[in-house]
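All protein chains of the complex are present and in place, except for one that has been dropped.
Take a look at chain A:
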């Protein structure tokens, strides 16, 4: 119950975003509303008096000409704003009120009524709303009331569904279930808790619905089922204009313009409000990939496979996420990169792979894989076959829409130009090597049909089939169960032993790293604190207090302690000592 205040008022915490579209929409709508008030008072004469000046073109007296009965078309178009707006408001009111009442009633109803009622609403929403409108028009006969009722009723299912959905989602929140448990009656829950919480989305939908109602009512008037002569709204005027379109093409322009302006204004407001209510706002920033900024390192280490010198990754806000780190990997070496979340280890791995998000910029003095300059190269084949990649969450790294086989064999087929059959056979072998049962069957399945462990082993198989020089594994076991973890780790070791593939292994789990790696880099806040051999790490032979804290925080299977330690270390003044 403590968080009631924050949950019930999510809108207040965000600052409201006044987009240009929203402002333009409000300006347009205000102009139309003002016209609707003023024009009928000021322009009723020219708009409705019959004069002998029929079908005139543009003139100083009649800017948009006159109609068949010598009435000023511009004046009529402006005066029509009143009826059009009133009718749209009426229709929207019907949709919202009836929709909210029906939606709430459905939500309050016992389950055996609620489920079929929801199905019915669902089925009704799927129909073109015009069908309902025509149904009502058929019952009531053409007329302005008909148009309002018809479009209003056609909008009810949408609001009923929104209300029922909102009620269902709001009612799952703690304070509502508490209120229900306390025996607060249903209608009180609705007025006290649900309606205030649903007001924002309902209002947003009502503004969109107003825009739609306006265009649909006008469309009914336009085809002759809505407003009847001598009354006139935008749709009726457009209909009259269309009838004499060859004699007086100008006659359709003014009502069209009014319809466009009003419709656009209403729609801009609806869209603007919807965007302002959507918390996922905010624009992205594209940083570009800054290649080599300084000459290559003067001292290339000839024995290194991967060479990273002075690598920095900068966020769009200008923060350095990786602060000029340097390391190298020898052929066949397994290098672990450990650190807590946000230490920059994944950023390091992804900048080596060249797969960082667009808004991050990468700089380095040297970023080189076996003679291939990773900062400038565009050699897709060398990159794709030279670096194998295994990512963190196997559940999201496979394309859900494609079968396993085509995804796994893609590098072989695209870059190594293997024929499909050959690539398939090789892949089946590689999968088999990774202890995947029924590899042929698996390749015909979609990713969601495989378990996480299987997916990750498939990913390892796929990234090794092209015999890469370096395998980058970015937290490959984090998303997996502990038992599956051990199995996946064994596969990495197997690849390293059998193919001599060098591995850059990223993990936050120092225990996992010390099992697998020859050398370990400890990262903290974008810097490397220390480099250790696995033996040192096992022996607890570490110098830096942060590494000691990390080690102490790792529970061991063999020792029993009363409580688990956490990595407690204040870095502020000690970072200097290691660099």
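By our rule, contacts are C-beta pairs under 8 Å (C-beta built on N, C-alpha and C of every residue); 3 or more make two chains touch, one makes a residue touch a chain; residues count from 1.
Here is the rule we go by: contacts and distances are computed from a predicted model.
Going by its UniProt record, the hidden chain of the complex is named "ABC transporter permease" among "ABC transporter permease", "Fumarate reductase/succinate dehydrogenase flavoprotein subunit", "Fe-S cluster assembly protein SufD" or "Acetolactate synthase". For the chain left out of this panel, the touching residue among A:357, A:486 or A:535 is A:357. Although one chain is not drawn, the whole complex shows that of A:330, A:446 or A:525 it is A:446 that touches it. For the options A:23, A:97, A:414 or A:486, the residue in contact with the chain missing from this view is A:414.
Of the options A:107, A:159, A:222 or A:546, the residue whose C-beta touches the omitted chain is A:222. Mapped onto chain A, contacts with the missing chain fall at residues 21, 119-120, 122-124, 126-131, 134-135, 137-142, 165, 208, 211-212, 215, 218-219, 222-225, 238, 241-242, 245-246, 249, 252-253, 256, 259-260, 263-264, 267-268, 271, 274, 283-286, 353, 355, 357-359, 380-381, 383-384, 387, 389, 391, 393, 395-402, 407, 410-411, 414-415, 445-452, 455.
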